[in-house]
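The complex appears here minus one protein chain, its other protein chains still in place.
Our next item is subunit A:
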């Protein structure tokens, strides 16, 4: 077994991310990170891409925002670049045109949903529209040699290069899955299929949070097992002197913090919050938002 030292964000990078430095509030950055990762995930499914490539893309995406502000690059473009790059890294490259079409479809659909919600409830967007008001979504494909295609293609190539450059070409990514299998085996939980798949699910959901750029894999895996066993009511030694996670070199504070990151994904969100991120996929949206809510930082543009 080899121990590779993958990069993690430094304390200063965690303390103040470039986006927050640019005036973007932390809750919005968190939502946008999660939304960008969801787009990567959905695109990965539509492209029938391997989960290893999708997970790698999400981790690179999360790392990127510790060295770059969302005012400079959109989460859509960087998400595409990350998925394109990760597919090469995992030896399952995808066609750039397929990637563009899939993202175009996803973004058109989101825009449609958002427009529907806004139209049906312009005064109080927090209440969900009834199903009848939503008109059917029709995808309009882009023209084969159109400008949209070439613009998006350039955006992907630039995004890929920026990810490489800003992460210093260190693309070492360690995925958590085999560690999870080993730990579950040590804990004697592999015969419980529900435990395995729930913990596996927590690991995948955690990809929508920055934890893979903050904590080492054993800590994250312990958190996934911790949440699973809590939920299923499985008792593991947790007395202060011999806590099971110490066996895997996880610190309680770190483990608890990762659990917090993951659980925050599942809280009920008002429609307004959910619609807001959809309008901020491109950096243009972010800049407009900043001007609207922080006129002072807007002037610095």
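In this text, a residue touches a chain if its C-beta (ideal position, glycine included) is under 8 Å from a C-beta of that chain, and two chains touch if they have at least 3 such contacts; residues count from 1.
Everything below uses one rule, namely that contacts and distances are computed from a predicted model.
The UniProt record for the undisplayed chain lists the protein name "cyclin-dependent kinase", from the options "ATP synthase subunit a", "cyclin-dependent kinase", "F-box protein At2g26160-like isoform X1" or "Anaphase-promoting complex subunit 2".
Residue-wise, the contact with the chain that is not shown comes from A:259, picked out of A:53, A:184 or A:259.
Touch with the chain that is not drawn comes from one residue among A:41, A:110, A:166 or A:276, which is A:166.
What subunit A contributes to its contact with the hidden chain is residues 1-15, 18, 26-27, 30, 63, 66-68, 72, 84-85, 88-89, 91-93, 96, 156-158, 160-161, 164-172, 213-216, 218, 227, 230, 240, 248-249, 251-254, 256-257, 259-260, 263-264, 266-267.
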